[in-house]
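First up is the structure itself, then whatever we jot down about it.
Shown here is a partial selection of chains from the complex, left in place.
Chain IDs A, B and C follow the sequence of writing; residue 1 opens each chain.
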Amino acid sequence: MLHNTEPLNAVYQRGQKRLFEVDSHAGQAVIDSLQDISPDFADYVIQFGFGQVYSRAGLTLQQRELATIAALTAMGNAQPQLKVHIGAALNVGLSQTEIVETMIQMSVYAGFPAALNGLFAAKEVFAGHNCE
Amino acid sequence: MLHNTEPLNAVYQRGQKRLFEVDSHAGQAVIDSLQDISPDFADYVIQFGFGQVYSRAGLTLQQRELATIAALTAMGNAQPQLKVHIGAALNVGLSQTEIVETMIQMSVYAGFPAALNGLFAAKEVFAGHNCE
Amino acid sequence: MLHNTEPLNAVYQRGQKRLFEVDSHAGQAVIDSLQDISPDFADYVIQFGFGQVYSRAGLTLQQRELATIAALTAMGNAQPQLKVHIGAALNVGLSQTEIVETMIQMSVYAGFPAALNGLFAAKEVFAGHNCE
């Protein structure tokens, strides 16, 4: 039995707030790009991803973004999402050094090509942020 | 040009100290188990993995273990190493809650089976630690 | 904006009904096994996985299980979940032949070892079902 009677639109609103806290530009861009293929999936990203998982206690947003960029760098097959989360990592206060260190460390767990492709993604995202 | 003249055995000693700081039992077990198949590879684990990467500044050991368990949970094909690092994560001061939250979050990036298998690995490691 | 005001516990109840329709024994076993490590994650499996995704229109349950066993066979790193879904596939009415054909086809997309390990998982699950 689940006793949580929170309505889905309230979870969604919390998720939207959390997503925009993490990355307002890139977040909105992903949501927009889904509108003509699957607006329901955009809702799930916001509701489940951000209103539920990213809104949980137990880890700071900095820890959550560190975990996400570690995982996406290691998997090596989701470069667009890795770039979004490198930007998000900067937004929530991780330093460029912390991001670079995470990628270097992935060479030990997922190999040097995964680390290299993570570093090149970081280089591109940092360049955009440094120009702002 | 690299100007670092540190000898390999000094890097190795720093790595050995770092590995034992992270997980003395499991670390020694891995090193021992490699002696009759490839002692050189045990040296690389200690020298490169711990004497170089894990000894770098820029991330705390807690951040390093968080990144590692995120990556290994997401990859889903290295359960023995994931278990070692869940133990190491506890040793360097991450809480059981932080580890569980990391695995829950991996459901968003690598799917529910990856998160489930991470949680089951954590359950097993926590059980061993709780009995100590 | 999301206008859906359905409360989470109603989504959960729909998910629980759907999960038990798909596989009552294995479903309950997974939920039970999560209780002492992360009951919240068990709630997400039921709410998001079954109350939301598996409760959508647009695909029959047979199509959904076919897609799931194809994906898990191809990924090759989630054997426990693959076995659960082979059982679920039988429960929703896919034949043993349809399951075997799906695995054979995965040799083309993910290689012969993935297909072999899928077939061996099927063999084990079919043996259990044939004895009932």
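Here are a few things to note about the model shown:
Quick note on the criterion: a residue touches a chain if its C-beta (ideal position, glycine included) is under 8 Å from a C-beta of that chain, and two chains touch if they have at least 3 such contacts.
Values in this document were obtained by computation on a predicted structure and should not be read as measured data.
Taking the whole complex of the structure file rather than the 3 chains in place, the copy count of the single sequence reaches 6.
In the analysis below, only the chains that are shown with their structure count from here on.
Farthest chain from chain C (centres taken as the mean of C-alpha atoms): B.
Ranked by number of C-beta pairs in contact, the top chain pair is A-B. Counting every residue number used by either copy at the chain A-chain C contact, over half are found in both chains.
Put simply, the C-alpha centre of chain A and that of chain B have 23 angstrom between them. With centres defined as mean CA coordinates, chain C is found 31 Å away from chain B. Each chain gets a centre from the mean of its Cα atoms; for chain A and chain C, those two points are 27 Å apart. Across the assembly, chain A contributes 48, 53, 56 as residues in contact with two or more other chains. Chain C makes touch with chain B in their complex at residues 30, 33-34, 36-38, 40-41, 44-45, 49, 72, 75-78, 80-81.
Residues 75-77, 100, 103-104, 107, 111-117, 119-120, 122-123, 126 of chain B are the ones that touch chain C when the two sit in their complex. Listing the residues of chain A that touch chain C in their complex gives 1-9, 11-13, 40, 43-44, 46-48, 52-53, 56.
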